[in-house]
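So the structure is just underneath, and the comments pick up after that.
Missing here is one protein chain; the remaining ones are kept as they sit in the complex.
Note that the chains take the letters A, B, C and D in the order they are written out, and that residue 1 is the start of every chain.
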Amino acid sequence: MNVGKVIGHLYCTIKDPHLTGQRILCVRPLGGREKPFWALDAVGSGAGETVLYTTGREASYAFLPEIVPCNAAIVGIVDELREEEP
Amino acid sequence: MNVGKVIGHLYCTIKDPHLTGQRILCVRPLGGREKPFWALDAVGSGAGETVLYTTGREASYAFLPEIVPCNAAIVGIVDELREEEP
Amino acid sequence: MNVGKVIGHLYCTIKDPHLTGQRILCVRPLGGREKPFWALDAVGSGAGETVLYTTGREASYAFLPEIVPCNAAIVGIVDELREEEP
Amino acid sequence: MNVGKVIGHLYCTIKDPHLTGQRILCVRPLGGREKPFWALDAVGSGAGETVLYTTGREASYAFLPEIVPCNAAIVGIVDELREEEP
Partner (left out) sequence: MNVGKVIGHLYCTIKDPHLTGQRILCVRPLGGREKPFWALDAVGSGAGETVLYTTGREASYAFLPEIVPCNAAIVGIVDELREEEP
């Protein structure tokens, strides 16, 4: 799992039926070295928010029992984040 | 999930039986830094269109209940796409 | 599977319900060439410990029968580690 | 999914029982920038042929109902391939 920022959205009229009603948001990974990508939103996040996301098939677990063909999902809105070097 | 453009197609006479009847299209990721790859088309897209695709096993979900050995699927045709820096 | 060090943590008030009660820790892969990432903790590890982690959907197996949308899990605390060139 | 060329093979006497009777072939991705890897052959391809392959767990779908611990499978022999820039 990683942390990123919501920076955009897209719309598809023609799409896989399991994506109907899902919000598709653009997420830029924190740190800026990796390319933004598109994720389904499972928690109601919005532009500018710092979010926790997961990738791979396990991303689709956030939408069970619906089985969605997605490989990235926003699963949390980050309140506090701390990296320390013990 | 990412966004790309359909730029080609291929044909196999000898193939896994679950791929029979599926269209195999070449997709170039937007941005141009990543290599084109081959995806099954779940939405009827065509050459030159901007599409939303998903990779990994979850790509095969677009073809359920058929279980296809594919790791990339086109799941939407993009109408509008907006990246903004809030 | 790889070996890393626990270097941080984060909190989300709004999150996928399957992440409730799980600790989300930041892990830095040993060797230092790869970026730290966030993992669910399955073994009670803490800051500064050297841990064995797994990524991908199989990470979520550590939390079965709960199906969690996570793609990284800490599955062991390393006591002894030896790389040798035979 | 990607396209590559069959360039070698290997034999293991001691192996996972689900790999028994499967051919393990070396595939070099077309384009030459990526490293060759080893894949199970689901379609009877041979040295020198251009093939369509899939990676990840979905590769193992080509061998269902057998569940094989493989993450790459040759799923088609390519007859015609066309990349165009519309």
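Everything below uses one rule, namely that a residue touches a chain if its C-beta (ideal position, glycine included) is under 8 Å from a C-beta of that chain, and two chains touch if they have at least 3 such contacts.
Just so it is clear, the structure is predicted and the values come from calculations on it, not from any experiment.
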For the chain not depicted, the shown chains it touches: C, D
Positions on subunit C contacted by the hidden chain, ascending: 1-3, 31, 33, 42-45, 52, 54-62, 64, 73, 75-86
Those residues of subunit D which, in the complete complex, touch the missing chain: 6-16, 18-19, 24, 26, 35-40, 47-48, 56-57, 59-60, 67-72
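Here, only the chains that are shown with their structure count from here on.
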Target subunit D, source subunit A, minimum contact steps: 2
For subunit C paired with subunit D, centre-to-centre distance based on mean C-alpha positions, whole Å: 31
Distance between the centres, which are taken as Cα means, of subunit C and subunit A, whole angstrom: 19
Of all residues in subunit D, the ones touching two or more other chains: 57
Topology of the chain contact graph, where touching chains are joined (line, ring, star, complete, other): line
